[in-house]
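The chains shown are only part of the set, and none of them has been moved.
Chain lettering (A and B) follows the sequence in which the chains are written, and residue indices restart at 1 in each chain.
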Amino acid sequence: MSYKFRLDIFEGPLDLLLYLIKKNEIDIYNIPIAIITEQYLEYIEAMKSLNLNLAGEYLVLAATLIHIKSRMLLPVHDEDEIEDEEDPREELVRQLLEYKTFKEAALNLDKMTLLGRDIFNREFSDEDEDEEAERPVREIGIFELVEAFRKMVAQSAATELMEIDVEKISLSERINEIIDELNEKKTLTFTDLVGELHNKMRLIYTFLAILELMKLRIIKAYQTVSYGTIRIRLAVEN
Amino acid sequence: MDNLKAVVEALIFVSEIPLSLNKMMEIIGDAEKEEITGIISDLVRDYNERDGGIFLIEVAGGYQFRTKEICAPWIRQLKATRPKALSQAALETIAVIAYRQPVMKSEIEKVRGVDVSGILKGLMEKNLVRIVGRKDVPGRPIIYGTTKKFLEVFGLKDLSDLPTFKELEG
């Protein structure tokens, strides 16, 4: 079977489907689902038998094809229904056309004159890495920061560092804000901090931030009388 | 200024990244914008007429000298590198990002029909793609866009310089 040698060159299930459509010289707007599904499944079987790493997406599309096929086989009772009813293939066709356009766009990009492949700029050495503190900091992609952290964590044994989620970061933000406010106003009441907050998440973060700051012994909370106003201040004055 | 043309040429030559008009004006100080753009046009023409190994190009919001394409085989030998080709998967992914940005990972995956985590990471490592922020919808998913480096590599003045694909708008 000649197609055995082509399997790994597909970029995904849509790519495989496009290939089958082209190979069979089929009109993309009127795909004979039964034939295409059969051929598609043959390819999948071949991939399996070759122990190729078959991405789950191939199976998802196989299921979609089978589903469309079964819907196409349903008898249509009323002639008028055909008008209203959406063609089961419609969504798939739209997806295929979109993918095809981007595939062409990718080809187009590849045909452009690329720096580092077709044309080159000067190479610069770090000859004058002068230590002028005044120089502005270059803008950095946030990805570099995450990668730096990830690599470090991978090397260190501190596995608890991995538990970073959006909530924790938002909490850091609220903690910083509260410390800033305390630096300015020295003491704050609980209601100062949560009073005007209408946003529920922000309220929760404020509460968690105060608990965290107390646990970290960065702030202290106190009240003059029981059930009186709770005040917080920095545990250590700067 | 007497040596304005020489200064503009020298500045573009020593800059590691495409040098913007604004930066040039900031450094030169007493030159009008029109004066500098005029000089740049002269330089572009000079190098085209010389028909040498280098030319001046407007790219990624600035100007840069680059070698001509006909010289590529020898330069690759000097650098002892293979031509840096992007894989088909990387090209498809960057095409979706370039034309649809800012775009979520899930949108890219919907178009390509495959998981793009690895490819996306590779593109970010190559600094062709970056995280531009989060989308203001529940879950606040990360959104991606192309970088200045992308413009530099593909020789684009800006994003509107991308080859038009009527079908891709939207």
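FYI, a contact is a pair of C-beta atoms (placed from the backbone, for glycine too) under 8 Å apart; a residue touches a chain by one contact, two chains touch by 3 or more.
Not measured: the values here are computed from a predicted model.
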Total copies per chain kind in the whole complex, with one of each drawn here: A x1, B x2
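We take it that only the chains that are shown with their structure count from here on.
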Computed distance of Cα centres, chain B from chain A, in Å: 24
Footprint of chain A on chain B - complex, ascending: 13, 16, 64-69, 72, 75, 79, 83-86, 88-89, 91-92, 94-96, 98-99, 110-115, 124-125, 127, 130-131, 140, 147, 152-155, 163, 165, 167-168
Chain A residues within the chain B interface of the complex: 11-15, 55, 57, 61, 95, 97-99, 101-110, 112-122, 124, 141-143, 147, 166
